[in-house]
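For reference, the structure is listed below as structure tokens.
Only one protein chain is missing from this complex, and each of the others stays in its spot.
Labels for the chains are A and B, by order of writing; each one numbers its residues from 1.
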Amino acid sequence: MMRGLGRRGLVLLGSTLVVAWSLAPILWMAIASVTPEIRPDDGKPWMSGRRVEFLPSSPTLRNYSDLFENVRFGAYFLNSTIVAVGTMLLALVVASLGAYGFARFRFAGRKPLLVATLMAYMIPSVVLMVPLLVILRSYGLMNTRLGLVIAEATNTAPFVLLLMTNYFASLPRELEEAAQVDGCGRLGALVRIVLPLAVPGLVAGGLFAFIATWNNFLFAFLLSTSDATKTLPVVMRLFALGEPAIWGVSAAGALLTTLPVALLFFLFQRMLISGLAAGAVKG
Amino acid sequence: MGGFLAAWRRGSRPDLAPYLFVAPICLLLLAISIYPLLYAGWLATTDAKLLRLARAAFVGLANFERLLADPVFLGGIWKTLRWDVVVVGAELAIALPMALFLDLPFRGRGVVRAIVVMPYIVPPAVASLMWVYIFDGSFGVANELLLRAGAIDSYVSWMSDPTGAFAIVAAAMIWAGTPLMAIILLAVIQTVPRELHEAATVDGAGAWARFRHVTLPAIVPTIAFLVLMRTIWMSNHIDMIFIMTRGGPGFANYTEAVYAFMLVQQFDIGYASAVAVALALALLAASAFYVRHLAASVLAR
Partner (left out) sequence: MTKSMRTTGLSRRRGLASIGAAVGLLGATRGFAQAPAVRRKVRISYWGWADNPVHQKMSIDAVDAFNRTNGFVTVELDATSLVQELRKKVVVAVAAGGGPDVAGTVQTHVQDWFDSDILHPVDEFFSKWGERADFFPAAVEAMRAQAGQPVLYMANSILPYVLYYRADWFEEARIAPPRTYDEMIAAAKALARAPDRIGYALRGLDYFAVQPIEPVWASAGVKIVDAKGNVDFDSPAAVAVTEKWVGMYTKDKSAQPTAVNDRYPQLFALMEQGRGAQWIYGTHAHPQLDAALGSRIAVVPTPSAGPKPVTLANPEGVFMLQGCKEKEAAFEFMAHMCSGDAARVFTARRGLLPTRQSLAAEPAIQGNRFFKVAIGESANWWMPPFAHKHWANYQDKIAPYWQQALREEISVKQFHDQAARFLRGQA
């Protein structure tokens, strides 16, 4: 084990490198979001005067107010929230039930069914795109948040299933068996005994579903073409195309889009990190 | 299946409860994943266009024949491989030292670890925006930095060059994806029993030797698994490549997944489904292996 200054130096160097690498782009966005931008105006030139400022001499919050005025950002934020929360609830319910079934019972077809469920997770989204469009249309779910929730739940439910199955499997059976002896049905045992114990797992699963859905671009782009149901990542793409080419406003939007998931992550980081690791490490 | 029928024949009512529990998720996936997969398979054998779906005609394997002669599709095989190898390779190369570093005990390690995971939490669309902005040909800070450092004479439009565009998108993906690898590797590294390390130290092994003989053998299975998982994900990946380049310049970034997506954008959905199905089939073997492994480990408890 290295000792003394050598080790301290290594730790400092290493930490600086990884922190700088991880945060630099985000930091730049933060700076850009408070850098004053030239507004487009009918009669005035608006692209010529722009220069890169490393530290804006007169930082402003105008980009943020422009974001809400000119881009309807608040509405998109709300859409993202509704869809993410909805997907989280649906995925949690569906995956928890399924996970309990897989974890607690040995039934015929258990392994093939689990394999098939996970295989469905592996189907490339690109294959599902057009069929999903058509299917959602035939149920009148196109351009609705409900349709988006259902589509995104299939994206996240299998991962939550994995997580919850591991979690349930690690809980001792005795408590449920005792409850059943006392007259609870299977579902009763699940709801009254297991779920309260599984809250950490549920929180982790819910968070994953929320974050994955909040961040999702592909389904949101394909299935919500109308302004009323657009979510934030779709707006981010528009900004990335340079529309509008007011980078300060785009940067402000980028930061606000990242804020909720970043907050959730920092609040629950231990749980999320161990869940991430557990989800794929079994090997 | 046999157990089910045997119980039925015995006359005892088979326990339906487990089926009721797994029904919701299975039905959901059946409706929104399996059925569309089959529908896509059918679409791949038609000449469907998005606007004239009702008039789609069955053309058999014509789309697949077209694939084999399509320069964009054939080039896409190489582009997909290049993307997979570069991104997964770089992620692994960065994640492993990072994980080893995070294994060292030091104060503030938890904070550093959390910061390291941040790029993975950032929405991919936001990461795309960030990297596009940084390397923008007219307004990008990378250009400004390089200019001031004297490395370039005037702003360069990095994204206009096929290799430049690939490098930037790959860098964005690596930035966003490495944390996942690092965290998983860290978790595995931390499961290596302390005794093995201590025994090796007692035997006089230095840090590097301990890594090679104690840590590495323990984590090789996980590395292999990770590489497989990540390769499958990268082969299917569309978002960041699409947002940052739309596949361009020219066809420089047309991986198979991106090609299928662009075809959908051009409303040529019969052919798009054929490309997507071809991709899914190519990944089928790898995906099946990965899934069986996952399922087995879950059911082993």
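As a working rule, contacts are C-beta pairs under 8 Å (C-beta built on N, C-alpha and C of every residue); 3 or more make two chains touch, one makes a residue touch a chain.
As the structure is a prediction and not an experimental result, all values here were calculated from the model.
A.B. asks: Per the definition of touch given earlier, which of A:62, A:110 or A:137 contacts the omitted chain?
C.D. replies: Only one of A:62, A:110 or A:137 touches the chain omitted from view, namely A:137.
A.B. asks: Among the options B:159, B:257 or B:272, which residue touches the chain absent from this view?
C.D. replies: Here the residue in touch with the unshown chain is B:159.
A.B. asks: Against the chain that's been left off, what residues of chain A make contact? List them.
C.D. replies: 40-48, 70-71, 133-134, 136-138, 140, 142-143, 222-223, 225-227, 238, 241-246
A.B. asks: Touching the absent chain: which residues on chain B qualify?
C.D. replies: 50-53, 137-138, 153-154, 156-157, 159-162, 165, 247-251, 254, 265-267
Note that in this section only the chains that are shown with their structure count from here on.
A.B. asks: Using mean CA coordinates as chain centres, what's the gap between chain A and chain B in Å?
C.D. replies: Taking the average C-alpha coordinate of chain A and of chain B, the gap between them is 16 Å.
A.B. asks: Using the touch definition up top, name the residues of chain B that touch chain A in the complex.
C.D. replies: 1-4, 14-15, 17-26, 28-37, 39-40, 43, 50, 53, 98, 101, 104, 106, 108, 110, 112-119, 121-134, 136, 139-141, 143-144, 175, 179-180, 183-184, 186-188, 201, 207, 221-222, 225-226, 229, 232, 235-236, 238-239, 243-244, 257, 260-261, 264, 269, 272-273, 276-277, 279-280, 283, 287-288, 290-299, 301
A.B. asks: Would you tell me which residues of chain A are touching chain B in their complex?
C.D. replies: 1-2, 7, 11, 14-15, 18-19, 21-23, 25-26, 28-29, 32, 50, 52, 54, 93-95, 97-98, 100-105, 107-111, 113-132, 134-135, 150-151, 153-154, 157-158, 161-162, 165-166, 169-170, 186, 211, 214-215, 217-218, 232-234, 236-237, 239-240, 247, 250-251, 254, 257-258, 261-262, 265-266, 269, 272-274, 276-278, 280-283
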